[in-house]
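Shown here: the complex without one of its protein chains, the others still in place.
Entry: chain A
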Amino acid sequence: MNFSEVFKQSNQLCKVSPDGKYLATCVQYRLVVRDVSSLQILQLYTCLDQISHMDWSSDSLFILCAMYKRGLVQVWSLEQPDWHCKIDEGSIGLVSSRWSPDGRHILNTTEFHLRITVWSLCTKAVSYIKYPKACQKGIDFSRDGCYLALAERRDCKDYVSIFVCDDWHLLRHFETETQDLAGLEWSPNGCVLAVWDSCLEYKVLLYSLDGRLLSTYSAYEWSLGVKSVSWSPSSQFLAIGSYDEKVRILNHITWKKIVQFEHPAAIDNTKATVYKEVERRPAVVSEELSLHNITMGSTLFNTQSKYEICSLPVQIPVVKPDPDRANPKIGVSVLAFSSDSRYLATKNDNMATAVWVWDMQKMSLEAVLEHTSAVRCFLWDPRRPRLALCTGNSKLYLWSPGGCVSVQVPVEGGFQVQSLNWHCSGDSVILLGKEQLCLCYMDTDQEENS
């Protein structure tokens, strides 16, 4: 496993182009585009203000830089460095900006969710979508880029509008049976729209593309409900994480629950492997210390750690949530299917140090990774069943069915991995620190061996 040198970045804005050739990073008000293989700077763009959001267009030709404070969006072309485009939302403000799937339109959400402005880069045309709902995930494009599902709120009722992205034609508009719609998500095949209610009510609705209600699922009443929803890449499963610390898997034929994964504090499932991160402080002799101070000062302050397989049963540390606070830190907040839909990784908020990996073929717990600190982010390799995760320290953790490793990022000055991104080929991971970034190249041969 190799690591690149460290580059600067700000606001953790760093993205690889969808074709995997370029790496765009934002440093204050500058946008730097590098070649992924050589890490040479290809282009350098200067924006009008500090960039708060940056995104690649689907064809990897344009980069969108949003400056929310200024209500400005600047678009840069990779092919034509001279080409520029600036969209000013004016006094109405800007809270969110995104590309349409065709890469020729920009959807800007104004402040107070007054409207969504759709700017066309082809015709300079502007169109508005009124009454967008301010919620957890109120807007979602289907994976093929044909349709946009938008949650709306009119007259205290929830609606869903389905637009054809081609010309922003409103295809369907229907009221949903929700009290307070919290989110919607297309199935990967783009034919089913999952809609879930706010946490006050456990309710998941499944709509067909043509607006028919396919099914309604509710596991329980009264207590706090859905916290996260995720489709499996095969569209076969819909995983619903909820505040009762369980994940329920619905099937795509009857939309009934197949299985439910619980997250018990005491693991006694003999089929599961529990990896526990164990920290060791290397005992360093004073002479060595001075030497190290010169050469690799940072490593001194970083404790070494490794995974150890725990013998069952294992007790996972649980943090009791404060009942007086809103949005209690309990329940399954993150769900992620591996690219082959074989594994599901989950994180239960009151066991923040642990990541649970479930086998979707056996429908059972495969592994539990327990760490010394809370897990910040975990992402699946887009190609292989390999999970990368970080806990806000200087280590990168990797899990694959074969085993589990923790890798120290050999960077001076305490590189703390806050977040990470996989390269689309799965050969490298971009590690994002607070103001730095670093590329980690996977050892492909080793990977094949393992």
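Methods note: a contact is a pair of C-beta atoms (placed from the backbone, for glycine too) under 8 Å apart; a residue touches a chain by one contact, two chains touch by 3 or more; residues count from 1.
One rule holds for everything that comes next: contacts and distances are computed from a predicted model.
Only one of "4-hydroxy-3-methoxy-5-polyprenylbenzoate decarboxylase", "Probable D-lactate dehydrogenase, mitochondrial", "Afadin- and alpha-actinin-binding protein" or "Glyoxylate/hydroxypyruvate reductase HPR3-like" fits the UniProt record of the hidden chain, and that name is "Afadin- and alpha-actinin-binding protein".
Only one residue in the set A:90, A:313 or A:413 touches the chain that does not appear here, and it is A:90. Interface residues of chain A with the unshown chain, by the touch rule above, are 58-59, 82-92, 102-104, 112-115, 119, 121-124, 126, 130-131, 146-147, 153-156, 164, 166-167, 169, 171, 189-191, 208-210, 252-253.
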